[in-house]
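All protein chains but one are shown in place.
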Amino acid sequence: MLRIGVLGAGRIGKIHAANAAAHPRAKLVAVFDVDQAAAQALAASAAAEVRSREAIIDGSDIDAVLICTPTDTHCDLIEAAMKAGKAVFSEKPVDLSAARVRTCLEIVARAGRPLMIGFNRRFDPSFATVERRVRAGEVGAVELVTIISKDPGPPPLSYIARSGGLFRDMMIHDLDMARFLLGEEPVEIFAHASNLVDPGIGQAGDVDTAVVTMKTASGKIAHIANSRRATYGYDQRIEVHGSDGLLRAGNKTQTSVEAGTKAGFATDPALPFFLERYEMAYRLELDAFITAIESGRAPSPDGEDGLKALVLADAATESASSGKPVKI
Amino acid sequence: MLRIGVLGAGRIGKIHAANAAAHPRAKLVAVFDVDQAAAQALAASAAAEVRSREAIIDGSDIDAVLICTPTDTHCDLIEAAMKAGKAVFSEKPVDLSAARVRTCLEIVARAGRPLMIGFNRRFDPSFATVERRVRAGEVGAVELVTIISKDPGPPPLSYIARSGGLFRDMMIHDLDMARFLLGEEPVEIFAHASNLVDPGIGQAGDVDTAVVTMKTASGKIAHIANSRRATYGYDQRIEVHGSDGLLRAGNKTQTSVEAGTKAGFATDPALPFFLERYEMAYRLELDAFITAIESGRAPSPDGEDGLKALVLADAATESASSGKPVKI
Amino acid sequence: MLRIGVLGAGRIGKIHAANAAAHPRAKLVAVFDVDQAAAQALAASAAAEVRSREAIIDGSDIDAVLICTPTDTHCDLIEAAMKAGKAVFSEKPVDLSAARVRTCLEIVARAGRPLMIGFNRRFDPSFATVERRVRAGEVGAVELVTIISKDPGPPPLSYIARSGGLFRDMMIHDLDMARFLLGEEPVEIFAHASNLVDPGIGQAGDVDTAVVTMKTASGKIAHIANSRRATYGYDQRIEVHGSDGLLRAGNKTQTSVEAGTKAGFATDPALPFFLERYEMAYRLELDAFITAIESGRAPSPDGEDGLKALVLADAATESASSGKPVKI
Partner (left out) sequence: MLRIGVLGAGRIGKIHAANAAAHPRAKLVAVFDVDQAAAQALAASAAAEVRSREAIIDGSDIDAVLICTPTDTHCDLIEAAMKAGKAVFSEKPVDLSAARVRTCLEIVARAGRPLMIGFNRRFDPSFATVERRVRAGEVGAVELVTIISKDPGPPPLSYIARSGGLFRDMMIHDLDMARFLLGEEPVEIFAHASNLVDPGIGQAGDVDTAVVTMKTASGKIAHIANSRRATYGYDQRIEVHGSDGLLRAGNKTQTSVEAGTKAGFATDPALPFFLERYEMAYRLELDAFITAIESGRAPSPDGEDGLKALVLADAATESASSGKPVKI
């Protein structure tokens, strides 16, 4: 029974706390949030205690800490939990500064405790299946990776301001997915980005529509299209083109219902957003973390994966700004 | 070069005449219609002559006759053309009376000239592929055949009156398709039929919605659903369920365009009606006729197929009327 | 908090017990099974007690009883639980004898406590959506209902022997679904049935492949195809054809992955069987039961629904045996 404490009782903290509470080989011991009421509500719903941050990190009855707090607290909390000997799962991004992440990872390395980063999409059953079958050689040599990833609508401008920008906040998932699927590191990245969805996003210094193309040393190419708007649901699609064929995974819908009328045939929109689309991915992600800790194997994706995706996001941000390709 | 004469310049005559004119190994020599203007127009469009029925049937410069006239003239014309030594293609049904068809087929047998009946759906590329793959053993032993076949809307009541009824006019195609796919003759048939689409159809003594189920001696089952109404286009689907799997063929659409909006994803309706849905089937059907004549092989489907489908349609009509299953 | 006792710790009892335990407004108090070890295992996994049948039915700390025992015990247990004032959820079929069901429902009526029958498919999100949209008038007047329902493979012959036969054991779900979708009672039924999948099934006096067609007083027609074999997964599809269009719901797959190779494009098979296909339906079904009890509304489907589906299954069995249509 892995004894778990959760830091952060917001949207994502609730998901992980519920999954921890429901996991047959884990026990949710305690939760923390700066918002006491949120912590109370979450604890009550999952038969756990409310504790202070420190009491969770240092608790002798806690084996693993799930960090679901705001991004700028991740590194401090990872380091504290590492020093307390805990296994750590942290939400992405590790931090908005690659330098800060590097310092943090050094401390992680010294602590020698497991760290897993929440790139949840790697655990989506469809995406994970594509990766597994690609690695099994089903498409031969990978040549091209296509990712289309659009949010249903833009977040509040207040969120945009402290998000680190589209590349570090949103595309970082797709950059990780591209690394996951390519099986080789990109060495160059180029970005075209625009402000088309909401002028406020542009006024906040960010973009809302972007296409990135990346190339690996051996010449594999990945391209990613992002938008903060998709009226037809949360658009999440990947394709891996190889010498022997194609593997792709498309959107999911709520039902398999199809209507036929004079206008044609109509199906559901794509699932609305990440809570619905990646519900199973979050469950499998936590299961992978728990299983890794139990078995003594290093969890994946780890801190290096967190760093590498951030480095790509930084480079994409630079390219969009300078108008030039950036070497990694 | 097979020299062809076409009897009947209506909707279906035009299709066959155009296909004959365009066929690389055939020549459309002459056309006939009781409506002189229609015959003129068709002849002009295909660089053919207008001739009398007799001049076509007896023409020494004509090898094959395509009979596209009203149903009640089919048998007389088949017999006349046979006696004149012509190869004959006749539209379905051969006649509305099985007894009349039997007499006709005796004359055909004596004449020894090839007769092909226009069950065009056997030549639809998708349906033909299903049948070919079923015969090749891909689904193992056939167990169940499902056919859904709905017209986009009812024909004029004037047509209904002389049509022979839904089973002989419309379902006869599906009854032939069931035989084609089962690979074994049905020995019993049961029909449930209703008048739901247009009260006028009921007043004319006909039905517009029907489900038939048939069983073969070895226990294979086929069921067919028919309706004179489908708002979403011409609904034409088949499924063959076997011990090793399923083969099915669905509807076709004009384009592959898909629209994503708040309401979901939308595609085209099914192709509107038989001219569009079976355009290629008509071309391949005539090609099969021409190829059979050239090679001296018996064309298929033949008169016996025409008779057997009619016998099933008669039995379905009787079952719908008596409320009892009918042995074939 | 609805306090629940579960009778039967087999395959289906485990599902309902787990759903009860996980439901936010229910508490799983106790479980029973004649197999003590099975009861212990289930109780342990859900933090519930093991009790005798009587101790659950009469327990003052239990509000509702879920009956998941063998079919021939359902009526006795429903009656006992009713007399003890409990709300009852019973798995289908209520009994294999319609007479026995009628007696039971009289006792239920006198007890005046809620009874819900486990026609789980009504709660499948896709099927429920089709029904809701049909009732909302989206396809206009219902004309035709098509149901294709195939198990992935036959059950053990020992199961077949005591199953009541394909119509009462398997098709009863589809007969209920036909009633659910038609919105009107069938008045006549005809069945074609065969033994094609396993000769042992025939030797046990049962069939494994069947097509049923039913008609309502107003002329609506429903047809159902059943087979005990489908190599490509659990085949569960419905279609409702109406005057204004079509609503249908198809199979579900594990992932959205599609592979493109020389052979074409390939997707997953259908979900393997009912545990996977109807996982969400079972959850929503129990939620509907709990919500009905809480709100004081009668649960649906109820005992009458259980009886009516059984009457149809009896009639289908008789038709398959006599070769004649049967009036309901």
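In this document, chain identifiers A, B and C correspond to the written order of the chains, with residue numbering beginning at 1 in each.
As a working rule, a contact is a pair of C-beta atoms (placed from the backbone, for glycine too) under 8 Å apart; a residue touches a chain by one contact, two chains touch by 3 or more.
Note that the structure is predicted; figures quoted are calculated from it, not measured.
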| item | value |
| --- | --- |
| Chain not shown: contacting residue from A:165, A:245 or A:306 | A:245 |
| Which residue of B:163, B:209 or B:251 touches the chain not shown here | B:251 |
| Which residue of A:16, A:53, A:113 or A:215 touches the chain not shown here | A:215 |
| Chain not shown: contacting residue from A:3, A:27 or A:192 | A:192 |
| Residues from subunit C at the interface with the omitted partner, ascending | 230-233, 235, 253, 260-270 |
| Positions on subunit B where the hidden chain makes contact | 22, 125-126, 129-130, 133, 138-139, 244-252, 254-262 |
| Hidden partner interface residues of subunit A, rising order | 141, 143-144, 146, 148, 150, 188, 190, 192, 194-197, 209-211, 213-215, 219-221, 223, 225, 227, 229-232, 235, 239, 241, 243-246, 323-325 |
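Just so we're on the same page, only the chains that are shown with their structure count from here on.
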| item | value |
| --- | --- |
| Chains linked by the largest number of contacting C-beta pairs | B-C |
| Chain at the geometric heart of the assembly (C-alpha centres) | C |
| Intercentroid distance (Cα basis), subunit C paired with subunit B, Å | 41 |
| Contacts with 2+ other chains: residues of subunit B | 230-232, 235 |
